[in-house]
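The other protein chains are all here in position, but one chain of the complex has been omitted.
Chain naming follows the written order as A, B and C, and within any one chain the residues start at number 1.
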């Protein structure tokens, strides 16, 4: 997936000289997670810019550059550090088109890894999907596979609005087919990655892998789960989710982040209000534990949703051995 | 309500000399919204501290002071400006007890007006309730009336954990009875402010006034609404809400903020999962419009939930003239 | 290093206002080596232009204050009265293709850029034809066509934004310079320091202008800043700084020209501290009890930029008092017409609530 993200950036930088990349360690180090490998060499230090460790400042610099029509890709080493810059992302980037009555748009992409990695503890493991998805004026993307990472990032870079692009460190090493040549996916479209008739399982980003594994297990137990990868958290593709629930009558939403006011809450609240009559069982969430992420490996594992829990809850909503 | 907040601070400062107030314009100016009137005079500049306009910095100073056992009340002139400090609130304050395995607790209160005021436009009108309620380690309070403002703020100051205290500028001028003498309310308890049997209406902070007005109208139409004031957004008093829905079988949640991943989403998702069989109608949300707040008065009015909409949606879930 | 650089003596004498205003003009601070002094050569017509521009800002803001008091304008409204020399002097030093960005006290900066007063007033009245369609209000006005980038409500946030604009100007290999304004309160914001560091590190074409009007809301400079000589705030980053009499439009213009030349030539940022003053409260709702009436009156009497220029024009025999009165009448009429034109605009359409969130129009 690492290469898919790099290729999306490289191809857009070749196509459009107003696209550039900035962030900590993106140039000479080629990315703290080696996502920007080769970019400095190809595009030079004017278009691949190492910044000081000043998230508020360089996010603002990116937004300012976008005011002049450049198309900055602002990398946060991880999204945890973007809390320092969130005022610029929300107040300066997301709100300006509206505040200016449409006179000033901001084509800027903020990207980097989001959520838990491996034993990096509380300050380095937060999932920010729900916060950004809360905010009108932002588009929020969270791809699961390499093809989507490339297609959606390409779309994000070309998009005239600010996009928050949430990657996942634990997916960087994943391999997957990426279509040859230009590949642009559409923002705002979920995808049914596995069709099924008994229960709808919704997730995104790394959560999809747990859900696909659960679906596999469930299939062996005669439960055919339909798996939806949201791909974009804002705007949410309500139609795809609601359509699925109309067929399956059951839904479980799986997220790595904290549940309160999370993406799962939004999905479930939407389904409850808009597909109430279709539901044959309580709509359920499986989520990360409501704790700051612990360091110890065995505690960390307990803090994240696992395949067994997804299977169990899916069986519960199907009223199997409950 | 202004005076209730001031009195809570003054009484706690009298009681406990480790309590102090810091923030922009809190001392000589007596608060941008005159909430800290008289405090400088009574407690002097060492305990009522004007800060430079450096939210990240002074929030961090507050948290650091709490590390040494002081009990800082950190005022944000409005919560909009706390986006600059949110890293300190979340990463330094909320997570430290956990990260330290319980060795270091942080008794700090962050407070100030939240949400829309009057025509102050997008950057000054955001409702941050959902963001903070998302975060374990924080307690989040949003009082509606003067008595609660005093009782809950007193409790927040005495609380050993970081508390986010969300006031509302448009409620500052409201008057209301405050019990004489020491008045401490319990954090984490919702309150049924109007009992009813036909539909549960949930809100908090200024939203309660629209909901109470709607309940009044509905009563004239033979619908008895039960009105719940959440008062605390984290921890959420699920029991009170679920208990009410068990009786009324219908729920509408009303919030001034944006709906996506909002408090309403959490309330509805909780009710749908945990009181599914009790529900006789789709659980619904009424919320602020999903737009950065516009300046023009007539647009701003359209962006906020109004009594008519609450009445209409309540009638819909009661299946009256739908 | 920058702090130890020296500039030619005698800069003060170059301003025709300086002798008049010697009692209050602040002394000049060192400027970086290699700056030639710009010879302004001020023919009477130029001084008249300065006077007229400042007076327009004054009369416009006074009228806006009245409309606010009458309830026709809502929300926060921050007037520029007293600070006119800064916006006018800097605008005269700036090329029209040099981008400008400031905070919420932005009406004047827009109008000197050439935005029609009725579009500003229309915005304040929440009109469809207001410069932000009625959605932004007093604090959020933009006109990219005139290289004006707002109008920002979060103290200090426009400083990284302006730095990003400068980044883009360099990226595009232009010779344009971004002028970024902020207040004495804003200068302590961490992101301002972050921006200073990047601008100096990357030698960005930017002139930072701190409008030191002595107060951030109710807080006097020395209660908010450990060092109250704010032009020194760039020292830790090697950014040359200069203190300027911000009540003298000619001194402002000259300092602006020198600073812009420095930045335009690729030598990186400059920080200008404009010592100025606001006569009104911080915003319309501030009774300004943190200072005495006498303090305000003294500045009005001794340092008012409009009176100073008027005095000079009269004493130099360029115009007489009657002619100045005629100019004032004309400007008042212009403002009245702008108000009338704005009031006649239609209100923003309710359907506009849901547009301009994303590019597609919604």
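By our rule, a contact is a pair of C-beta atoms (placed from the backbone, for glycine too) under 8 Å apart; a residue touches a chain by one contact, two chains touch by 3 or more.
Nothing here was measured: the structure is a model prediction, and the numbers come from that model.
**Student:** Among the chains you can see, which ones touch the chain that has been omitted?
**Tutor:** The undisplayed chain, in the complete complex, is in contact with A, B, C.
**Student:** Looking at A:121, A:147, A:170 or A:278, which residue reaches the missing chain?
**Tutor:** A:121
**Student:** Could you tell me which of A:242, A:289 or A:307 touches the chain that is not displayed?
**Tutor:** A:289
**Student:** Against the chain that's been left off, what residues of chain B make contact? List them.
**Tutor:** 20, 46-47, 51-52, 54, 56-70, 72, 87-88, 91-92, 96-105, 136-137, 139, 159-161
**Student:** Need a quick check: the contact residues on chain C for the chain that isn't drawn.
**Tutor:** 1, 3, 188-194, 196-197, 200-201, 223-227, 232-239
**Student:** Write the list of chain A residues that the hidden chain touches.
**Tutor:** 24-25, 28-29, 32, 50, 52-54, 56-57, 80-81, 84, 118-124, 289-292, 294-299, 302-303
Throughout what follows, only the chains that are shown with their structure count from here on.
**Student:** Of the other chains, whose C-alpha centre is the longest way from the centre of chain C?
**Tutor:** Following the centroid criterion, the farthest chain would be A.
**Student:** State, to the nearest whole Å, the distance from the C-alpha centre of chain B to the C-alpha centre of chain C.
**Tutor:** 38
**Student:** Among the residues of chain B, which are close enough to touch at least two other chains?
**Tutor:** Each of 56, 80, 84, 121-123, 290-292, 294 in chain B touches at least two other chains.
**Student:** Show the residues in chain C shared as contacts by 2 or more other chains, in ascending order.
**Tutor:** Expected reply: 132, 134-136, 140, 152-154, 190-191, 352, 357.
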